[in-house]
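Some notes on the structure that comes next.
Note that one protein chain of the assembly has been removed; the remaining protein chains are unaltered in position.
The block that comes next holds subunit A.
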Amino acid sequence: MFSLFLEQLLNSLQSGLMLFLMASGLTLVFGVMGLINLAHGSLYMVGAFACAAVAAWTGSFWLGLVASVMAAALAGVLVEMLIIRRLYNRDHLDQVLATFALILVFSEGTRWLFGSFPLFLSVPDILTGTVVLPGALEYPIFRLAIIIAGLLVAVGLFLLIGKTRLGVRIRAGEADRGMIAALGVNIDRLYTVVFALGAALAGLAGAFVGTTQSVQVGMGEPVLILAFVVIVIGGIGSIKGALVGSLLVGFTDTMGRFLLPHAFATFLDPSSATAIGSALASMLIYIVMALVLFLRPSGLFGTEA
């Protein structure tokens, strides 16, 4: 039982960190540019397809991984310069409509390029198999690698924002957009860079997750919804909030699915315990979100509007 519990903790951490890769980009873009980007999930899909296509073509997962980051960043730059740029001064409804249209364009474009059937993408040989952790726990090496990669990206992102010149500008952009433009910062370029950074993180998440799931059209939207839950919980615009929110959602979801049916089974018959437990587990993250919003309307780390 202990090793099962430990395994579920690791699973929670892994799903939380993957969510963080998605949510951090989403929250950065909202924090700096004030833009709601529904097409963030499409950039995740672009990353996964680029990784699968390049891995199939060259036979190397690692080249695929590089391609996923580059393709998503490039798609991000193009989208920002051609479309998103016109939306910064519009209200949120216009942004939602335009980026929703982008989802449709990306989905049908991907189908046009790659067809309607899911693509194959697998774990590189060096990361296949399992490793035995303390407590005689067998854990897939690849999931462990994802956890480590996710932690590295999180640390890198905090250093980037906390310690570099670009980070200073991003934080300044969040605080007062008009002022940093007046101080001579090229705001157009800053916006493009931030958007590309968010897109690259989404693409990276797409490549990681694509190896364990199915690379198919429409894979981005379910993750997008979760990423929105994360940034609402964490406080919109806050990277720290995105990290805490992601881990909270990862833990709540995984542990809820694991523990709730068992909890109900202590006082209900097995089949109704399973039914009620799994129904409640699928609602649990939204219940948590509602609770957080009730106690702190602007999210855990959000600034009061």
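Things to note:
The rule is simple: contacts are C-beta pairs under 8 Å (C-beta built on N, C-alpha and C of every residue); 3 or more make two chains touch, one makes a residue touch a chain; residues count from 1.
Operating definition for what follows: contacts and distances are computed from a predicted model.
A chain of the complex is left out here; the name its UniProt entry carries, from "ABC transporter substrate-binding protein", "Periplasmic nitrate reductase, electron transfer subunit", "Sigma-B regulation protein RsbU (Phosphoserine phosphatase)" or "NADH-quinone oxidoreductase subunit NuoG", is "ABC transporter substrate-binding protein". From the options A:177, A:257 or A:296, the residue with contact to the chain not on display is A:257.
In the full complex, subunit A touches the omitted chain through residues 1, 3-4, 7-8, 11, 14-15, 107-108, 111, 116-120, 122-123, 128-130, 138, 140, 142-143, 209, 211-219, 222, 254, 257-258, 261, 270-271, 274-275, 278-279, 281-282.
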